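Complex shown without one protein chain; remaining protein chains in place.
By written order: A, B and C. Residues from 1 in each chain.
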Amino acid sequence: MTERVVLAYSGGLDTSVAIGWIAEETGADVIAVAVDVGQGGEDLDVIRKRAIACGAVEAEVADAKDEFAEEYCLPAIRANALYMDRYPLVSALSRPAIVKHLVAAARKHGADTVAHGCTGKGNDQVRFEAGISSLAPELRCIAPVRDYAMTRDKAIAFCEANSLPIATTKKSPYSIDQNVFGRAVETGFLEDIWNAPIEDVYEYTRNPATPREPDEVVISFHKGVPVAVDGQEVTVLEAIQLLNVRAGAQGIGRIDMVEDRLVGIKSREIYEAPGAIALITAHQELENVTVERELARYKRQVEQRWGELVYDGLWFSPLKRALDGFITEANEHVTGDIRMVMHGGRAVVNGRKSTESLYDFNLATYDTGDTFDQSLSKGFIEIFGMSSKIAAQRHSRAGHDLGLGQ
Amino acid sequence: MTERVVLAYSGGLDTSVAIGWIAEETGADVIAVAVDVGQGGEDLDVIRKRAIACGAVEAEVADAKDEFAEEYCLPAIRANALYMDRYPLVSALSRPAIVKHLVAAARKHGADTVAHGCTGKGNDQVRFEAGISSLAPELRCIAPVRDYAMTRDKAIAFCEANSLPIATTKKSPYSIDQNVFGRAVETGFLEDIWNAPIEDVYEYTRNPATPREPDEVVISFHKGVPVAVDGQEVTVLEAIQLLNVRAGAQGIGRIDMVEDRLVGIKSREIYEAPGAIALITAHQELENVTVERELARYKRQVEQRWGELVYDGLWFSPLKRALDGFITEANEHVTGDIRMVMHGGRAVVNGRKSTESLYDFNLATYDTGDTFDQSLSKGFIEIFGMSSKIAAQRHSRAGHDLGLGQ
Amino acid sequence: MTERVVLAYSGGLDTSVAIGWIAEETGADVIAVAVDVGQGGEDLDVIRKRAIACGAVEAEVADAKDEFAEEYCLPAIRANALYMDRYPLVSALSRPAIVKHLVAAARKHGADTVAHGCTGKGNDQVRFEAGISSLAPELRCIAPVRDYAMTRDKAIAFCEANSLPIATTKKSPYSIDQNVFGRAVETGFLEDIWNAPIEDVYEYTRNPATPREPDEVVISFHKGVPVAVDGQEVTVLEAIQLLNVRAGAQGIGRIDMVEDRLVGIKSREIYEAPGAIALITAHQELENVTVERELARYKRQVEQRWGELVYDGLWFSPLKRALDGFITEANEHVTGDIRMVMHGGRAVVNGRKSTESLYDFNLATYDTGDTFDQSLSKGFIEIFGMSSKIAAQRHSRAGHDLGLGQ
Partner (left out) sequence: MTERVVLAYSGGLDTSVAIGWIAEETGADVIAVAVDVGQGGEDLDVIRKRAIACGAVEAEVADAKDEFAEEYCLPAIRANALYMDRYPLVSALSRPAIVKHLVAAARKHGADTVAHGCTGKGNDQVRFEAGISSLAPELRCIAPVRDYAMTRDKAIAFCEANSLPIATTKKSPYSIDQNVFGRAVETGFLEDIWNAPIEDVYEYTRNPATPREPDEVVISFHKGVPVAVDGQEVTVLEAIQLLNVRAGAQGIGRIDMVEDRLVGIKSREIYEAPGAIALITAHQELENVTVERELARYKRQVEQRWGELVYDGLWFSPLKRALDGFITEANEHVTGDIRMVMHGGRAVVNGRKSTESLYDFNLATYDTGDTFDQSLSKGFIEIFGMSSKIAAQRHSRAGHDLGLGQ
């Protein structure tokens, strides 16, 4: 039987050409698999037909938008996941979602190889291949751009030589990856990190500097899951989509950063993730109200490692699963409402309400009703500071003066 | 000899009354010490004279603004210190600065007790007392409000009964602590955490929602120290002051959060810290450009612990000193220029330039000049993902299906 | 109705006297509760009767040995919990087990106060009281020794004055706490930390220096739970008891350390925990074989924090629960057999066998059958070291010479 290769197919020039290119390089039949994670663009059926027209022996398309929101974006929201304190892992989250469909297709069609369209210097190749080897260690991975020298120019030539039904228009200056959780843009002039981005780069967000009316929103969570927006029940997907529109209209979620890639280099990235940033901002503050201090302090470290793991393509790793065990437990009480004003590029929480609140008005107030017993503090401070004090006594003993001058 | 108490003196009603109150309670002579950490307000000499008029046997005043900026705010900037990812530790930084002056005064004047005006349910009592016991373990601490039941009403009565030269106007609804690094506000109606702050609460910042022109600024750092603004050399104090004005004018640095106090309760706090937020934002991005990935990842954890320690009043603790050893080393190459647009409440970096940059255009670019050898990636991915892959093989062996359905 | 106090009762002099002492101080009825966590000694029924004879209005006794082993010791084994890398948390584990019974008794008998026999300078008072306030925040805690100045001498006098049925023999020089997981000893001459312990201090272990035959044992685990010893099925309690005997006979599990108490002081402690140390040693090595590297590395940090939390009396805290979520997940594959030689104070693993092993002979071997593709390493090393290399290039660029001399 002819060998079979499952290809992660987008419908664009590169992966359309890759169908024939892989067939030529390997002699294998190519099965195209397109997964909709909310990237927008063409109808899935159009994409499916194009794959066949380009030579695929089979083509599968899957609407994975809800699955992507529930199983990938939601854990990121509950982890307040921001790589390098900024980037909500947009592309990093979509890769494992797509990988799962690729592996399922490989098993269904008896393929022993999976192919993807990534280059050899980015993070996505790692995310695809580490993901695949963690779900299906028996599968081999190939990347025509990286492994078979399928450059853009050669792809266009191949396309024309084989009369493939794709427009080979002049390349857009932007290299873009997008899904419902956000959008990543790279482009030549931004590789000079002193250059500022121009308005033309953005699509999910409007200019935050344009004067407009603020938009106030109330987001309700149940155990860390966004369940309603302004009192209207929503799925996770709907919450993201709705906030993409409303937060995007206020210019929220633009990110311009130099980031550390897994392959060891620094790169400059522009992201837009209005819904993601609005949801994480709200979730963080609801945690401030409902999560106990020591748990909250430790969770910050867990969140950071979780974000690094996912960024590094280790979604299906044992450590990721164990961190999820922690995060799920930590979200047990993250239930309540957060009111935010969205305006001028900022989502600002100004109200919180929760049946699970640990904020106790009577302990916090300085007015009538104060129940905090201040006489306890003396003993607390003395013992809390004891180990530092003893260390200080050592200093005195030794004649150190700690720079006090005397 | 009569015993002597050094009192942290602000010039306001509470600490002015405390002079006499402490004298009555303890029979000791009271020495008032006022430290200027940029809180603004009255002239130091006026304050000094009032202390004497209120019964202090001695009164000392110190302009510690530069010292506060250099020795307390600067380490916080180099640590990107944001407690709970938000609060730049404004009050927490000023306490150790004041403590050092109190201890020096106690030694100079032979006092065996230090007094402060804090209540018994906040963080500041801990910061004062843990600080004092770490610098001078032999000193005793007292707090008239907490230990001698000196309530506001009783203080006013005392003031009137003793004809102290202080206006006993009706209490402002706001409880405020401020210094050059920022301003903290608590007030009754905000103790309902569903209530939004009103514009009246703010003083260091203008309303970010008001339409106005953006302000572009270039901040230069040398080894993590801000050394110039728009090419003009500045001291750390000047950098903070200048950015307080410019970032404040754009509404930058407002914070509204529920926070975890050291004494175990949650409280709602409003802060303004325009200069601090602008400087930390710039410093963070310059680190993104100049600090190696693994160091940067680890530093995030160190920063978090540093912020918790300082928030918790452990400025003079052995762990704080050791973390400073790490942070100083990590800032060794944080040298260069950051360009930011300040507008509408946001300070957004859009350009970076550094002789110490680790961003390598030739490795990062996808255009001509690319020097990254993509053939290396295959081996990297395979070995990087090896331990997860082997774990996955165990799963396959065991017949687990990882939820792939088959 | 007369108020009721539940007292943690041991049957010894101090808590026997406390029954009447508390009654006198508070006017409340005292209910004695004794919990058997494997401390050995008298029959529970004897203890129950003595409580009544000493004036308790009710006395409850509970055999909690299995519960203690399953719910408290087992999580510690799965966490490889060693406070300060040494101490298996013996007493710290028993306190929450006892607390649960005290709280249940308080609710059953309508008590509003819980009393315990601890002093005011140790960890156990915190473990009792923090535990009680986390399970039953409405209960008040008292400690006669600390709060009502019930010194040893006064207790003896009280005992004699009231003809209580307890022998008031001269105090043993040792202060001991013990349960099935181990034994803690403090004594006057060891408060000089230069003094070595004498053989007389030990009870669970024989002198490791005495020549004797080694004992080889195979311990089997299922998901981190010890389920068999030398092929014989055991409960967790039996595993601990059996290894207490066999490892104890070889002098295993003696610990002599200066430790950091929660109340800020350092103390010198002698522990014996033969079963605990043998089980943790075996469990650790089985993890080495069955847990993926990154998970294993992270788990070490989690273990340390888990041990600190439990030592600090925060067994019932939200963070502890979330760390348990992590640890449970991490133990999912810790299944297999560990062979150990026990001799001369050491438990040394020398064989491991597991169906869940991640050790792959074919990848590890340097002999025939090697399946590791060494050609992958070049790319791995190059990219793995890339970020350090780029940082080094900056150094070269800047003329630094890294101390190479040239």
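Keep in mind that, in the parts below, a residue touches a chain if its C-beta (ideal position, glycine included) is under 8 Å from a C-beta of that chain, and two chains touch if they have at least 3 such contacts.
What you see is a predicted model, and the numbers here were worked out from it, not measured in a lab.
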{"item": "Contact partner of the left-out chain, one of C:D14, C:D36, C:E129 or C:D324", "value": "C:E129"}
{"item": "Of C:N162, C:T328 or C:S377, the residue in touch with the unshown chain", "value": "C:S377"}
{"item": "Touch list for chain C against the chain that is not drawn", "value": "84-85, 100, 103-104, 107, 119-121, 125-126, 129-130, 133-138, 146-147, 175, 186, 188, 191-197, 208-209, 211, 214, 254, 256-260, 262-268, 284-285, 288-289, 293, 296-297, 300-301, 304, 308, 313-314, 316-318, 339, 341, 343-346, 348-353, 357-361, 363-367, 370, 372, 374-378, 380-382, 384-385, 388-393, 396, 402, 404-406"}
{"item": "Where the unshown chain meets chain B, residue by residue", "value": "260, 263-265, 291-292, 294-295, 298-299, 305, 309, 314, 317-319, 321-326, 328-330, 383-387, 389-390"}
{"item": "Footprint left on chain A by the chain that the document does not show", "value": "292-294, 333, 355-358, 360, 363, 373, 375-380, 382-384, 387-388, 390-391, 394, 398"}
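Rule of thumb we're sticking to: only the chains that are shown with their structure count from here on.
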{"item": "Chain copies touching (chain B, chain C) - same or different residues, decided at half shared", "value": "same"}
{"item": "Multi-partner residues of chain B (each touching 2 or more other chains)", "value": "293, 357-358, 360, 363, 375-378, 380, 382, 384, 388, 390-391"}
